[in-house]
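This report refers to the structure that appears directly beneath it.
Just one protein chain is left out here, and the rest sit where they should.
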Amino acid sequence: MRRVLITTAAVLILVFLTTNLFADDATTSSNSRAIDTVWMLLAAFLVFFMQAGFAMVEAGFTRAKNACNIIMKNLMDFSIGSLAYWALGFGIMFGASKAGLFGSDGFFLSAGDPSTGDGLWQIAFWLFQAVFAATAATIVSGAMAERTKFSGYLAYSAVITILIYPVVGHWIWGGGWLSKLGMIDFAGSTVVHSVGGWAGLMGAIVLGPRVGKYIDNNGGKKISKAIPGHNIPLAALGVFILWFGWFGFNPGSTTSGTNLSIATIAVTTNLAAAAGAISAMFTAWIRYKKPDASMSLNGALAGLVAITAPCAVVSPLSAVIIGLIGGILVVLAVDFFDKILHIDDPVGAVSVHGVCGMFGTLAVGLFAESRYAQAAGLGDVNGLFFGGGAKLLGVQALGAISVLAWVSVTALIMFLIIKKTIGLRVSREEELRGLDIEEHGMEAYSGFQIFTNQ
Amino acid sequence: MRRVLITTAAVLILVFLTTNLFADDATTSSNSRAIDTVWMLLAAFLVFFMQAGFAMVEAGFTRAKNACNIIMKNLMDFSIGSLAYWALGFGIMFGASKAGLFGSDGFFLSAGDPSTGDGLWQIAFWLFQAVFAATAATIVSGAMAERTKFSGYLAYSAVITILIYPVVGHWIWGGGWLSKLGMIDFAGSTVVHSVGGWAGLMGAIVLGPRVGKYIDNNGGKKISKAIPGHNIPLAALGVFILWFGWFGFNPGSTTSGTNLSIATIAVTTNLAAAAGAISAMFTAWIRYKKPDASMSLNGALAGLVAITAPCAVVSPLSAVIIGLIGGILVVLAVDFFDKILHIDDPVGAVSVHGVCGMFGTLAVGLFAESRYAQAAGLGDVNGLFFGGGAKLLGVQALGAISVLAWVSVTALIMFLIIKKTIGLRVSREEELRGLDIEEHGMEAYSGFQIFTNQ
Partner (left out) sequence: MRRVLITTAAVLILVFLTTNLFADDATTSSNSRAIDTVWMLLAAFLVFFMQAGFAMVEAGFTRAKNACNIIMKNLMDFSIGSLAYWALGFGIMFGASKAGLFGSDGFFLSAGDPSTGDGLWQIAFWLFQAVFAATAATIVSGAMAERTKFSGYLAYSAVITILIYPVVGHWIWGGGWLSKLGMIDFAGSTVVHSVGGWAGLMGAIVLGPRVGKYIDNNGGKKISKAIPGHNIPLAALGVFILWFGWFGFNPGSTTSGTNLSIATIAVTTNLAAAAGAISAMFTAWIRYKKPDASMSLNGALAGLVAITAPCAVVSPLSAVIIGLIGGILVVLAVDFFDKILHIDDPVGAVSVHGVCGMFGTLAVGLFAESRYAQAAGLGDVNGLFFGGGAKLLGVQALGAISVLAWVSVTALIMFLIIKKTIGLRVSREEELRGLDIEEHGMEAYSGFQIFTNQ
C-alpha cells in the first residue's frame, strides 16, 4: 500500500513536472526569440542611423551650395525606399523564388502576421532588410552629387529599391541561384555596397563631370581639378556615425542575438575599419606627401566595406589584412577613376563601395576559415589561404561579376530613360548657382559669407 | 525489494529534479526580466539621444547669433528636468492616485529598492520616464527660440517637469481618469508631444513675435517675413537623430523586450516617418513651387509624432496613411499659425508636436485594429474604420481636448507669472545683437564671417 502511494505520488509529481516543464520550455524558447528580435531591431536602428552618416559624409565632402540638396536626396531615398521596399522590394527579394531569379510574393508585409511570434520576427526582419535596401540606394547619391536633377533622383530611388537591389538580394540572400552555388556575402559587400557603387558609377558616367572638374591643358590633356568639400568635421562625424552603424550592419546580419558569433563579427569589423584608416592614410601620405583627412576617412569606410562579406568567416588577423588592403585600394581606385578615367565621383563612392565591395567578396574565397564559419552557422568553409580550393573563390568571383553586369546594364538603361524623360542633370546655370537655391529655393548656411564661385 | 529500490530512486530523482527545476524556473524568469530591463534601458538611451536631435534641429533652423543660447536651453531643460522629475515629477505622475488627478508618493526614487529585481526594474522605468519628461520640456524651446530670457526659461523648465507634464502623464499613463475611460496614447502623441506643443504655443503667444518677423505693408496688413535657419545640414542631422531616437521612444514604450510587438511598432514608426517626409515634400512643392528641405524634414517629424499614439495598434498600411496625413497637416498648420494667426514659432514646433500629436491621438480612434492591439497586450480595441464604434474616438478626442485645456491654462499662467517676475523676453537690443553674446558672453562660430543683421 505504501509503495502504491509512493508510486502514485511519483506519477502525480511527474505529471505536474511535465506540465511545468513544457510551460518552462515555452518561456526559454520565447526568451531566445526575444533576444533574437531585440538584437535584430537594435541592429536595424543602428543601420537606419547610417543614413545620417551618409548624409553628413556626402554633404561635408561637397560644396556648401549643394548641401540642402544632398540632405534632401538622402532623406528621400530612404523615405521613398522604405515605402517601395514595403510595397514591392521585399517580396521580390525574399518571396517564393521564380527560377532562382526573383521572388514573387510577400508584398506589403503580407508575410508578417502580428499575432504569432514567427510573424513578428518576420516583421522585424522586414525592417532590418528595409534599412539595408535604403543603404544601397543612398550610396549612389554621393557619386551623382552636385549636378543631378532632384526629380530624376526621386525616380531612380524607387527603381533601385523595387528592382535593381532586390533582384541581387534574391540571388544571394533570398534563395536564388548564387546562394545555391554557395556564394557567401555575409552582410552585403556585394548585395549592398557593390550594388550601390556600380549604380553610382553608371550615374556618374551618364551625368558626366561637374562643370569645371576637368580642364583641358595646353597639350590637349584633361587635368583633374580638386573641388574640396566644404565641411570636413561634418564629413568626419558622418564617418564615425557610419562606423557606429556598421556594428548593426555586420553583427546584426546574424539576425540572431543568441548566435554568439556576433562577438567575432564585431571585432573583425572594427579591426578592418581601423586598419583601412591607417593604410589609406599612409598610402595618401606617400602619394601626396601629406596625410590627407578625406582619404583616411574613406580608408575607414573602405575597410568596413571590405570586411562586410567576410566578417563572420575570417580571423581577427585576416580582418586586419583585409582592412589594410581595402585602405590601399581605395586610394588607388579614387585616383584611377578620377585621373585616368576622368569619371567624376565627388565623394569616392564608387571606389569605396564598388571596388572595396568587390574586393571584400573575393576576400571570402581567400581568407575564410572553417572554425569561424562554423561558429556563425555557415558550415565548413575554407578559403584558398586556409586549405580551401579555388572553387569558393570562383563562386565569389562569379557572383561579384554577375552583379556588376546586372547592375551596370539595368542602371544604365534606367538612367538613360530618366535622362530622356524627366531629365537627369540640372542646367549649367543651376549648377553654377547651386542646387540648394535653384532646386529647393533655400540656402544651407544662411547668414554666412560663402564664396559662391566655389 | 527491487520495486522499493526503484521507487525510492524515482522519488530521489524527483526531489533532485524538482529542486533543479525551481532553480531553472528562476533563471528563465530572470532572463525575461533581464531582457525587459536591457530593452527598456537601451530605449531610454535612444530617447536621451533625442536631446541632441532637438538641439541640432532648433539650432539649425534658427540664426547663428542665437545658437549657443538654443544649446544651453536644451542642455538645461534636460538637466533641470532630470533632477526635478527625480525629486517630484515622477511621484506626481506615477504615485498613488488622488482622485485620478495626480500621484502623491514615490518622490526621490523612493520606490526603487536596488536590492530586488522589482526595485531595479522600477529604477530603469524611472530613467525611461525621465527622458520622456525631458522631451516634452525641450519641445517648447523651439517655439520660443531667439527671444526668450535665459533665466525665465530655466524657471519654465522646472515647472513643466514638476507639474504640467506629470499631471497629464498621470491622467493617461499613471492610472488617472483618462486611462480609466480607456484612452490609448501608446507612446505619447498627447502625453509628450501635445503637452510640449501647446506649452510652446502659449510661450510664443506670451512672448510675441521676433523683431522684424511681421511687417505691416501699406494696406495695414501684416506680412510674414521668412527668417531662414543658419545651418540646414545640422538641422537635418538633428532630424535623423530624432528618427533614430524614436525607435527607442515608440518600441521602447512596451517597457518590455519580451513583448514582441516591438517589431510591429518599429515598422509602423518607420513607415509613418517616411510617408510624412514624402507628403510634406509634395505639399510644399505644390504650395511653394519647390521641394523645401525644412518642410520635408518637419514632415518626417510630423509622421513620427502622429504615429506615436497609435504605433502599437495599427497596421503598417494604416501607419503609411497616418504618416501621409501628418505630413500634409504640418505644412498647412505651419502656414496657418504663421500667415493667418501671426504667431511666431521659429521651428514649427507647435505644428509638428501640438497639431500632429492631436491628430495621432485621434488616429487611434480611427485606425486601431484588434489584432495589433492584442499582440501588444492592449486588449480588443478597434477604431471607427475597423469595426469599432465612435466611443473610442470620443474618448481620444476628450483626452486630447482636456490636455489642450490643462496645458493652455497652466502654461499661460506660468508664462505670465514669469513675465511679471523674472522676465520672459530679452530687450530689443539684446535680440538684435543676438542672445549668444548678450546672454552668454560668447559666439557660436568664432572666426567665421557672419552677417549680423540677419
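We just call them A and B in the order they show up, numbering each chain from 1.
The definition used in the following text is that a residue touches a chain if its C-beta (ideal position, glycine included) is under 8 Å from a C-beta of that chain, and two chains touch if they have at least 3 such contacts.
Only a predicted model underlies this, so the values are computations on that prediction, with no experimental measurement involved.
Asker: Per the definition of touch given earlier, which of A:Asn270, A:Thr361, A:Gln396 or A:Thr410 contacts the omitted chain?
Answerer: Answer from the full complex: A:Asn270 touches the omitted chain.
Asker: In the complete assembly, which of A:Phe54, A:Phe150, A:Tyr214 or A:Trp243 touches the absent chain?
Answerer: Residue touching the chain left out of view: A:Trp243.
Asker: Residues of subunit A in contact with the chain that isn't shown?
Answerer: Interface with the chain not displayed, on the subunit A side: 3-4, 7-8, 10-11, 14, 17-18, 21, 24-25, 28-29, 31-32, 35, 38-39, 42, 46, 63-64, 228-233, 236-237, 239-241, 243-244, 247-248, 251, 257-258, 260-264, 266-267, 270-271, 273-275, 277-278, 281, 288-294, 296-297, 300, 316-317, 320, 371-372, 374-375, 445, 448-451, 454.
Asker: In the full complex, which bits of subunit B touch the chain not displayed? Write them out.
Answerer: 3, 6-7, 9-10, 13-14, 17, 20-21, 24, 27-28, 30-31, 33-35, 37-38, 41-42, 44-45, 48-49, 51-52, 55-56, 59-60, 67-68, 71-72, 74-76, 78-83, 86, 108-109, 112, 114-115, 117, 120-121, 123-124, 126-127, 130, 150, 231, 234, 237, 439-449
We adopt the following convention: only the chains that are shown with their structure count from here on.
Asker: So, what's the distance in Å between the C-alpha centres of subunit B and subunit A?
Answerer: From the centre of subunit A to the centre of subunit B is 31 Å.
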